[in-house]
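First up is the structure itself, then whatever we jot down about it.
All protein chains but one are shown in place.
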Amino acid sequence: METSCSFLSCDHDDDERSWTMEDYAGAIPRWCPGCGDHAILAAVERLLETEQLPPERTVFVSGIGCSSRFPHYLTTYGFHGIHGRALPIATGVKLRRPDLHVFAVMGDGDCCSIGAGHWIHAVRYNVDMVALMLDNGIYGLTKNQTSPTTPQGHPSNTQPKGSHLMPLNPLSATLGVSNASFVAQTADWMPAHVYATIAAAFRHRGFSFVRILQRCPQYTDDLFQEAVRNPNLVEMLVHPDGVDAPELEKIFKNRRVHDPKDLDMGRHLAEPFDRIRLGIFFRDESRQRYEELRHQRIHTAQERIDRLNEEFEKYAV
Amino acid sequence: METSCSFLSCDHDDDERSWTMEDYAGAIPRWCPGCGDHAILAAVERLLETEQLPPERTVFVSGIGCSSRFPHYLTTYGFHGIHGRALPIATGVKLRRPDLHVFAVMGDGDCCSIGAGHWIHAVRYNVDMVALMLDNGIYGLTKNQTSPTTPQGHPSNTQPKGSHLMPLNPLSATLGVSNASFVAQTADWMPAHVYATIAAAFRHRGFSFVRILQRCPQYTDDLFQEAVRNPNLVEMLVHPDGVDAPELEKIFKNRRVHDPKDLDMGRHLAEPFDRIRLGIFFRDESRQRYEELRHQRIHTAQERIDRLNEEFEKYAV
Amino acid sequence: MSSSSPVVTKKARASKDAAGPVVIRVPEHTVEIVSDSGEGAQKCGQIFGQVSAKMGNGAWTVEIIPAEIQPPARSGPGASGNRIRIGTQPVTNWGDAANLVVAFNEQALLARHELEALHEDAIVLVENRWATHDDDDIRREWTTAMEVLGKQDYRIIPVPMEEQCLTVTDNPRRGKNMFVLGMLAWIYDRDIELIRDAIRQSFRKKAEAVARANIELMELGYRWAEANLDFRVEVPIEKPPTPMIVLNGNQALAMGAVAAGMDLCAMYPITPATSVSHYLGEIFEDFGGIVHQAEDEIAAAGVAIGASYAGKVAFTVTSGPGLALKTEFIGLATMTEVPLVVLDVQRGGPSTGLPTKVEQSDLLAALYGQPGDAPKVVMAPATIEECFHMVVTARRIAELFRCVVMVLTDANLATGVQPFPRPQLDPRWQAAPPDLRPVPEGVKPYDWDPASGLSRRFIPGQPGGMHTLTGLSHDEYSHVGYSPDVHERGCAMRSRKLAVFQTTLKPPGVYGDTKGDLLVVGWGSTKGAIEEAVDRARARGLRVSSLHLRILSPLEPGLKEIFSRFRKVATVEINYSDRLGDPYITRENRRLGQLAWLLRAHTLVDVDCWTRVPGQPLRPKGILEGIESMMPGGHA
Partner (left out) sequence: MSSSSPVVTKKARASKDAAGPVVIRVPEHTVEIVSDSGEGAQKCGQIFGQVSAKMGNGAWTVEIIPAEIQPPARSGPGASGNRIRIGTQPVTNWGDAANLVVAFNEQALLARHELEALHEDAIVLVENRWATHDDDDIRREWTTAMEVLGKQDYRIIPVPMEEQCLTVTDNPRRGKNMFVLGMLAWIYDRDIELIRDAIRQSFRKKAEAVARANIELMELGYRWAEANLDFRVEVPIEKPPTPMIVLNGNQALAMGAVAAGMDLCAMYPITPATSVSHYLGEIFEDFGGIVHQAEDEIAAAGVAIGASYAGKVAFTVTSGPGLALKTEFIGLATMTEVPLVVLDVQRGGPSTGLPTKVEQSDLLAALYGQPGDAPKVVMAPATIEECFHMVVTARRIAELFRCVVMVLTDANLATGVQPFPRPQLDPRWQAAPPDLRPVPEGVKPYDWDPASGLSRRFIPGQPGGMHTLTGLSHDEYSHVGYSPDVHERGCAMRSRKLAVFQTTLKPPGVYGDTKGDLLVVGWGSTKGAIEEAVDRARARGLRVSSLHLRILSPLEPGLKEIFSRFRKVATVEINYSDRLGDPYITRENRRLGQLAWLLRAHTLVDVDCWTRVPGQPLRPKGILEGIESMMPGGHA
């Protein structure tokens, strides 16, 4: 993400401060014990620390859901918005303030159900931010309703006989959107991989969509249990341009070379399959970024007045 | 589409009536001269007549836009809804009344911008209906604003220096959605192909998404001009299971065999390319249809009372 | 009083003082059970309330809900549980304070104390393991809490809940609630067989052994209480004359929809409305109905409108933020005259606000939220019984008047549990199956009766009825209108229906004398608490009456006349209002409670208000104070 601050007269760039993990910690997380969100938060804190992002120049925007409590648990700027609408808010922030590091944190219901329209369009705008979708395959906060990513047959309070439809594949959907520039998947139970993936997302200039498979012991306890226990159920997408988490090499033996430039293959790999694939499905640094296309020089009050007076001339009596 | 009427005690199925094109005509269309919507309306009337759909059992639902005036110009049941929301209304109609033939007519802004969330989910629900997206690459009714499908660089009233972003590809986006079952493209200036495509869409049991390239002489006059003049700029996707419009064979020489079963290839073919591709990109009759999964037997008033009394027992004091 | 199968052994009894326990005989008693979230106090309370009601006590159960799935353990705000108020007579509200509290930890207890939830001489049964916990901090917290609580007049009885449970289970955290249930069963002499049934019902989806283990724990609690406690409480039972059922408000709404013959509930999850769909999710298919969880609230409204248009009235159910999203579609339904029932289970606002807590602040948004003139019927049940019946009525009005009917309940009704007379179901309550007979020649899609604005709608499938509905201004043929008259006329026809409906209504009754010094006006879930407060005020000699509104749009007739017989009129609402005396607040700029505002415009009477937004139901005691402060001559 862009860190230049040309546009505002601030001078934090050359400051001498440095931050530790603790500096980024916020309120004590109130997620259930064993909730995958804890690990994701830790990975994000690690990223902030590694990249030494000034807390005041970092903004986490979220929707509503268990996952969307995220910003409260960090000491950065945060905006816990409304359900499904994290992305428009985050877009507004970044459009106005390209100097800020913007993260959007969403749940699967938040992003793929009520927020679906914004999601599609955020992918298309390709505004530089990291979008994390914490996918537990269920509505957590509202206590167990089917989400678009709930596996078919999995019962919930609104579909007690099991989810009716096959789940929506958020990767395929994202990859279907023109101007998509970064699509990756990781899983909460592999902190090193989560870290490496969001680090790659952060480095990517554009809208980086990361789906994080997230355990919800409360409502979808069985969803990833097998995959957690059996590393063979996971296939790692690897590539020199991909996610680098060497410490995982030993555990996860299923490795498949995939060049993130290959969109057709990325789409193909995103399709359901008997294993869970993690890594970068697609990346294209050359896609146009909306905030860059729209970037404007800031004008002084007097410049504005002069220009407006000129405009008045056209309409003068 | 399903035509059984088991669920209501009506007996039109075996009626002896027959309908002519005139029977389906409604108010005089108020589209601009040369507007592609006229031809699409004619093709739809032809379909109604060919299939002899009883006007009272046929419902056209639309949003708001030039294109969404469609239902007014037919003598069937119609619901000219609100901008972007044709699909939820149509879904409600079909869920409640599987015996009806349901069509949804939308503009590109209607479907891909404000209606994007519903569109993604309608594809996923795969409720049996024909969804026509009349894509003129612009907001017509509100007089010339950029739509998600406006070609990059094309000026409009809101983006006078030209559309900022590359256009959204509605075919790719639809093909990215899990449970997609029918995705096709046609163009208003080839009435035979429009007809053949919507006929195939109508025959498909499921959500049939048809993007119709539509000329808007008022605001995007140049959009398809070249393709209209030069049939070589068009590539027809053909296949025994595809669209059949033999009268076009002579004019459109670029023909490419594509099996609609092949999703990977369908996605690949949907990607931007120097020609306009028309035909069926993907079809899968086996996808589950939400209204079928959810279908319920209708209960008599007494059955309901009895059952509710049983339920009361559980809570009886 | 009955206790069918004695689980209590002679031996256990023998260990007690020969004189036996003191029996506290009272016309009503209020119990609270509070635990950490996940420890099951709610289930315990629900069963206790249900069984009490089944035995014939009046009962009202209110859930104490933390705002989060998993709040920190042993934290005040995280306290989860129930209050159950039982009585010889019907109970209409949660009352003021608890007479008996069972707390799984002292922090939850302390929080309830701080919220003034305990009666001054409450009996408290509290888990004692924290007193001797390994963790210094916890022991210290215990001591500090006990010091505070010790200063009160409570009778605090430490109970070795966990220790006891460990004798039959190795996960006491999951079983403690049943132990407590058993204690309560002994204290209040509840029917053990009914309790066993309830436990079985509650665990019906789990393995049978689970229910068995829970029953065992319950019986353990029963025996422990018998052996160790020196008091019992007797709330005499007077069997009600009619058969009763016990439901919470959301179940009642759901059953009402079934009784109304509706068969599509289109919704998107949102607290505290969602449980309507949970309950329907379980039973609706048995009635040929389906719950459609849409992609968002907008789509839910659209699907309901589509389904209504295509046949029978469908409904959508939501709460504040979801209502906001349905605004545009509600306007469309109004304009096209597609009947639609919208259930709004109110929670605290604005915005995400207090998702699990009660408030009555959607009133004006329901009435006026839609841009343009969008007349609709707005109703509000005051009791759980009315939740049931009002959905039936709403469906009929929506159909007859081709309009939107909004039913406003709230988080208090949603989760409150109360027995009420079992409805005698009537087939005429149900929507008729779609009638597909041809439309008679010449009938127009809006064949408005020029006086009343009423017309019959056609539905798809009816030969000869083809027309296109539109949200644009339109004439009788549903053709888009281009002349000024068309719009004036459409507006008038849609508005006129409300006037017609209003003329069918009777003036509301006054609770208490029909004249006096103060008339308290309320709506929705506050009825029981208001009337109890009025009773107490009258007992103190105050000339106060109350009036409860069920129909907010159009307003019920006769209000001005009724108001004129009182020196002062004031609303009581769970709504924000500015208070006179606060900085900057003047009589002129004071923002009043939403109902007060409405009544002022309607009657031109200087309606005052006493409002609070505590995120919990109002207490009779609080309202009584409000009444006293507002008595003409008082200081409000």
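First chain written, first letter: the chains are A, B and C, and each begins at residue 1.
The working rule: a residue touches a chain if its C-beta (ideal position, glycine included) is under 8 Å from a C-beta of that chain, and two chains touch if they have at least 3 such contacts.
What you are looking at is a predicted structure, and each value in this text was computed from that prediction instead of being measured.
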Practice prompt. Return the single residue from C:S35, C:T334 or C:Q418 that touches the missing chain.
Written response: C:T334
Worksheet item: Which of these touches the unseen chain: A:L100, A:L134 or A:A227?
Response: A:L100
Worksheet item: If the hidden chain were put back, which of A:G65, A:P88, A:G206 or A:G279 would touch it?
Response: A:P88
Worksheet entry | Where the missing chain touches chain A, by residue | 8-10, 12, 26-27, 54-61, 64, 71-72, 74-82, 85, 87-97, 99-100, 117-118, 120-121, 294, 296-299, 301-305, 307-309, 311-312, 314-317
Response to the item:
Against the hidden chain, chain C presents residues 66-67, 76-77, 115, 320-321, 323-325, 327-328, 331-332, 334-336, 346, 348-355, 357, 359, 361-362, 364-365, 367-375, 450-452, 470-473, 480, 482-484, 487-488, 491-492, 495-496, 498-500, 502-503, 554-555, 557, 560, 575-576, 578, 582-586, 588-591, 594, 597-598, 600-602, 604-606, 612-616
Fill in: Touch list for chain B against the chain that is not drawn
28, 30-33, 35, 64, 66, 82-84, 109, 113-114, 116, 139-143, 145-146, 148, 157-160, 218
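By definition in this document, only the chains that are shown with their structure count from here on.
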Discussion item. How many angstrom lie between the centres of chain A and chain C, each centre taken as the mean Cα position?
Written reply: 38
Discussion item. I'd like the Å distance between the centres of chain A and chain B, where a centre is the mean of that chain's Cα atoms.
Written reply: 33
Worksheet item: Just curious, how far off is chain C from chain B if you go by their C-alpha centres, in Å?
Response: 43
Practice prompt. Please list all residues of chain C that touch 2 or more other chains.
Written response: 295-296
Worksheet, complete the sentence: Residues of chain B that touch two or more other chains sit at 117-118, 120-121, 294
